[in-house]
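All protein chains of the complex are present and in place, except for one that has been dropped.
Up next is subunit A:
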Amino acid sequence: MTYFPEEVLEHIFDFLSSHLDRNAVSLVCKSWFRVERWSRRRVFIGNCYAVSPERLIARFPRVRALTLKGKPHFADFNLVPHDWGGFVSPWIEAMTKSYPGLEELRLKRMVVSDDSLELLSRSFPNFKSLVLVSCEGFTTDGLAAIAANCKHLLELDLQENEVDDSRGQWLSCFPDSCTSLVSLNFACLKGEVNLVALERLVARCPNLRSLRLNRSVNLDTLRKILMQAPQLVDLGTGSYVHHPNSEAYVKLINVVKSYKSVRSLSGFLEVAPRCLPSIYPICLNLTSLNLSYAPGIQSTQLIKLIHHCRNLQRLWILDCIGDKGLGVVASSCKELQELRVFPSDPHGVGNAAVTEEGLVAISMGCPKLHSLLYFCQQMTNAALITVAKNCPNFTRFRLCILDPKKPDPVTLQPLDEGFGAIVQSCKGLRRLSLSGLLTDRVFLYIGVYAEQLEMLSVAFAGEGDKGMLYVLNGCKNLRKLEIMDGPFGDVALLMDVGKYETMRSLWMSSCEVTLGGCKALASKMPMINVEIINENDQMEENPDDGMKVEKLYLYRTLDGSRRDAPDFVWTL
């Protein structure tokens, strides 16, 4: 493999965008390893405790873009205590010395302090892009530092972060010299923003393509912004409330009418449904529509709106659309590839929820559908079998029946056969979430058929250890397995401990695993961190090995047990 000079190899490697490909390339020979090492610009780390910052820097000395993930996925659903960890500060501190050329940082489920943001903003002169998803720990002060100090900022994207709003002036901190913004998303901020500063910022950024506002930005400001930025492709509105007869509203209609560039629309955090017809003129252009944060739009208005959106590829919506509305989606949106239906009442009772009827309609009307998240009231085996037949291209199939352990309401059978049909016909399935009444049989199907499955989420399913073993033995590509409330115990956990080295992580909460089992696993596998989350002092000083472990999180790591673990996290 020495036919090419290293410069040529490096040039060729530049065309490999997937980090999986680059990983593979680096394994070919020492020379390729070396070339790849020096030319790697982007790194993805799926678990910030799997490797230390120092090791990253030693391995890839010239990284420009880093993606880091922190807490386990179930942290989204309040299953991980608040101060569990996932701090970004050691990473930023390490990178300040070694990566002066860092341009991009993407963080998910991490704890980000204002100090970290401040340090970030001052340490990397070419810093261009900050994306924070489901992060916490910072305030608008940190954002102000980013705004003020990152002179070449292209992208500031804040998605679903819990941000404390100390004051609303952070937007004013963008200096007048800041004209480079391409993407600005602050929809998750709760507080006021300086509307004048916002208008001026938008006006001086000619390359702005994506703008998502929070609910404090009113319709009148939106109109002014739209007039100044006719090039927006991705728009998230804030408050969309106005009197339909007012002057401002009529003006808005005229602005929107001539607004042809928008392809992606979201927001409507506050909405007066009668203002919605104003966006009908641009609906035909839309390929992406996210109304999942717009509970103010009722079913009838949603349906009218959807009628106009004939080119949608991605639709996120609340379940108040109803089965009838999904029928309209099915008949209108022939290009649909991704659908997410969220519960409008996530706290449980579920009044408006959709059912198998809507899903079947979608599967018949939208043959290109390949990604689904569907919160529903009920589901039948027959429906799932039909869906599997109609849409064999699913790569992500996440079904959540709001009542856990609910059987097929028609036959009262478990939903094993339905999910079995999904995994059998969707050969490319990479992500699967199960719900409803399920026996071990469904895991047998998954183990046998879901060859490409990378992530499996299980809740309230199965009958015993066998179920989990089917999955562990069967799914060759499994990277993440997360289980809540399952009957799986030590037998399943310990049967094939080698498997965990091929996986990123395993989460088990409210299962049958015991402390002794976890200890045995930890002693066998030094490269695996076995962490127990012991809240409420359920375990005393010298707990019995037979004691059930409430929450188990295990992951492979090169870094040994973590040093920042709080008291309630025990690393065995």
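Criterion: contacts are C-beta pairs under 8 Å (C-beta built on N, C-alpha and C of every residue); 3 or more make two chains touch, one makes a residue touch a chain; residues count from 1.
Just so it is clear, contacts and distances are computed from a predicted model.
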Quick one: find the hidden chain's UniProt protein name among "Tubulin delta chain", "4'-phosphopantetheine phosphatase", "AP complex subunit beta" or "Auxin-responsive protein".
"Auxin-responsive protein"
Which residue from A:S264, A:S288, A:Q313 or A:S457 sits in contact with the chain not drawn here?
A:S457
Touching the absent chain when the full complex is considered, from A:I12, A:C29, A:V250 or A:L284
A:V250
Contact with the hidden chain (one of A:L235, A:C320 or A:A421)
A:C320
Missing-chain contact among A:V271, A:L286 or A:L372 belongs to A:V271
Using the definition of touch stated at the top, determine which of A:E103, A:E454 or A:E512 touches the missing chain.
A:E512
Per the touch definition above, residue among A:S89, A:N393 or A:T439 touching the missing chain
A:T439
Tell me where the left-out chain touches subunit A, residue by residue.
74, 76-79, 134, 160-162, 188, 190, 243-245, 247, 250, 269-271, 273-274, 292-293, 295-301, 320, 342-353, 355, 375, 377-378, 400, 402-407, 409, 412-414, 433, 437, 439, 457, 459-460, 463-464, 484-485, 487, 509-512, 548, 550
